[in-house]
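Note that one protein chain of the assembly has been removed; the remaining protein chains are unaltered in position.
Read from first to last, the chains carry the letters A and B; within each, the first residue is number 1.
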């Protein structure tokens, strides 16, 4: 063993940033004051976090088996395609329910 | 309608189905290629009714450039949002902003809306009945005009160049 190679450092960095972003998304989910602001944390920070994690896993298995293992990319693609759609649906549902907004929010949501 | 058009109504969808099947199998072999080609032929034909007319896509090179730029933006802006979330929440300035659209095609509008939702700090919440205004919720908006200008310059113009350049 000659110590971890640069690929392993890269994988470790990807895994760490990924899980930290996911954690930040969840912190935003708990911490922010109203629904529309909470929507921002999970839909994006978490998506990017899982994206980074999945790419790290892809590198790991490619290095482990010696041949490219690309199918994890499907999860990343899928998450990046679906995150805007579910955010949009949730925002519409929240406007329909007329959820409480933070009083300092400028502008008005539309009636549904 | 030409023969090619009838067999392959959505060439890009067929291509992504073929590539997606190879990814799912995690290997390229004769069997997976045949199965992928079969799916790429049958699925677009079966779901033809549900697909909106795609815009005439004329600038694939611009599309690649745009995707790369959006990806870089996603990473950079995620760092900003992480800072906002971890910082004091009293200083956030949330706002609903009405964004006047100049895109016409439904497909390009949905691409723009998805891009806005993916770049952190903004979520596209609703679109007006006449497809002319987009309602955006921003997490920390200092100046509405600056944000609208930023979206228009950075995302809407490239999308227009990619998907709607054949229109007058």
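In this section, a contact is a pair of C-beta atoms (placed from the backbone, for glycine too) under 8 Å apart; a residue touches a chain by one contact, two chains touch by 3 or more.
One rule holds for everything that comes next: contacts and distances are computed from a predicted model.
Of the names listed as "Xylose transport system permease protein XylH", "K+/H+ antiporter subunit F", "Alpha-ketoacid dehydrogenase subunit beta" or "Sulfurtransferase TusA family protein", the one that matches the UniProt record for the absent chain is "K+/H+ antiporter subunit F". By the touch rule set out above, subunit A reaches the unshown chain at residues 4, 8, 11-12, 15-16, 18-20, 22-23, 25-27, 29-30, 35, 38-39, 42-43, 46-47, 49-50, 53-54, 56-57, 60-61, 64, 69, 71-72, 74-75, 78-79, 82, 85-86, 89-90, 92-94, 96-97, 99, 112.
Basically, only the chains that are shown with their structure count from here on.
Rounded to whole angstrom, the centroid-to-centroid distance between subunit A and subunit B, based on C-alpha atoms, equals 17 Å. Only residues 20, 23-26, 74-75, 78, 81-82, 85-86, 89, 92-98, 113-115, 117-121, 123-126, 128, 135, 137, 139, 141, 144 of subunit B touch subunit A when the two sit together in their complex. Interface residues of subunit A, counted against subunit B in their complex, comprise 21, 24-25, 27-28, 31-34, 36-37, 39-41, 43-45, 47-48, 69-71, 73-74, 80-81, 83-85, 87-88, 91-92, 95, 101-102, 104-110, 112.
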